[in-house]
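Here we show just some of the chains, and they stay where they sit in the whole.
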């Protein structure tokens, strides 16, 4: 695992701030679990809601000092930048449309940013953020958390090692059912509002995860896609289902299906990759298993930290095979990878070689994916270059 | 089950002939198992190979009388039609390009035809065969055998009963790996030769099954599709993989993926259907299970002849739940359904109401599917009407 034991300069936790993630937020709490699990962060500051009163209440519950509960993120960025004990990094866990202004505020103060996906709500914001991030010394980490799962790392390593041969097919799907009927809770509200979520509904919320994971594991880039988006639920303003055909650089082909209206699917992110020498199958809901079939041999079940698993998975595993790790551990791996990089920058040391996490580049690709899906679907599924 | 016990006129087996299905044939032997299992047929005549010598040898091994082993199917059709004890039906199990002439020969003699899929190798042949079949009194049964599985029947019944609500999504896939590398056996030879197989490779061989099953279970017709076909193996003259997006009448959408180059998949035909009230999932390799999720409730595992299974499945099941039935039993159900219809026609009785099997109509739809896939792919995945 990415353990404290490997840190050389200091074992003191990094100081973390948070924008968004107040009461009733889902993803903010996930980020806090992820930050806490490996002991690399201590949450010390926050602008936890766009409503100052709610931000204050949430901060108190989380045990933040009064003077580090902020009414808004601009104030927080400015004040924290002034402090000797200012935050080392900020987690941005707001609805999508706030990612850009919040990330900009901290990056411009030189504060490292850990931002939830997708990158922004519009491609224009994304391009601006890209500029800001490239100009800033601060790190930008995008929490495409599924790349933190040990067996996703294992799969990537096997593909890179040529165990599947030449990749021909990349089949990704991310299927849920929670928006099967009209929902009016906080989570559904902003996710189905184009002004806050962006042009993509399911493609932005979950499709980008599947897209990112497909590229991460296959090591390939998508060149073009043809999409057919649907909004099945009457009155819904964004897509709740999408069928996408994809052409990868180098000749591989694939599909991506994302849906939030398929009853019986909770959070079914699946990836299947096939080459001329073998195939791999992985499912997020059973994340400790990876199916591998060398062509012409029996299927093998590789388990996290079990027989057949290699270094890439072992590096981000905590406990022995048969002791399941889950979503929070995978998410924590992104945080711990980020901690390695942030500490290396802070203490002027070399970043451990194997450290990896998604950043601005992956964020931009995700935005291009969303845009291409929307464009293609608007033109009756024409192939669109990313 | 479709048992002999229900027959009223006569319990004597029907007399069956066979065209194709000699030594080394795969599907011919399957048809013979299917014909034999429920005791409804006795194989008495055959033109088992296009090579007379091989036909003769195969016929002897199968115990046919010398005078009913024929050198070619034309002779067989003529001679059998003359006999008092002539065959009641003929099974046509040749490569695709021979389906049309063989079926024509028997239909024109008034002999019932049980034909393997796809209907023919070309749309032209298909249109001609349609005419012949419509003109003939004889029955034409197409062995889309997967519709014979009890749980496929169960799924169809549940959809028809509204248990899924309004259907939104139909996701079908049929994935194999046996053509991952260049193959030169008999089975691969004709299936990858456009002259014998038709314009479709994987889409004809297995895609039509998935297409047929999707329509059968959903009760919906495909209006248009957009396809991206590939031939991954160098030198292959037909597609070995296809990605297809589909639009169904009434607003449902779906995808169909068929592949013969995905290592780790033996014969993985899967169907997933989702409506606004529930979802169903079925996989041919584990055919005794059907997953059903009423939206907002726990997933349920319905088993063949177990709790939760209804009449449509019980009617074509032989043994109690927990005692698995398989591919041959499903195939035999098509034969036994056909036997009901053939007997009703033979004895002038009413066909039992629930009897059903695929015929010319389903065959024509399959041919249109193949053609639409080829056309769409040739035009860069343009949406094509079926």
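Should a chain be cited, it is by its letter among A and B, assigned in written order, with residues numbered from 1 in that chain.
Criterion: a contact is a pair of C-beta atoms (placed from the backbone, for glycine too) under 8 Å apart; a residue touches a chain by one contact, two chains touch by 3 or more.
No experiment lies behind these values; they were computed from the predicted model shown.
J.: All chains share one sequence here; work out the copy total for the full complex from the 2 shown.
T.: In total, this homomeric complex is made of 4 copies.
As a convention for this text, only the chains that are shown with their structure count from here on.
J.: Roughly how many whole angstrom separate the Cα centroids of chain A and chain B?
T.: The answer is 44 Å.
J.: Help me check something: in the complex, which residues belonging to chain A touch chain B?
T.: On the chain A side, the touching residues are 164, 168-169, 171, 177, 180-181, 226, 228, 230, 232, 241, 243, 245, 247, 253-255, 257, 259, 261-265, 272, 274-279, 281, 291-296, 299, 380-381, 383.
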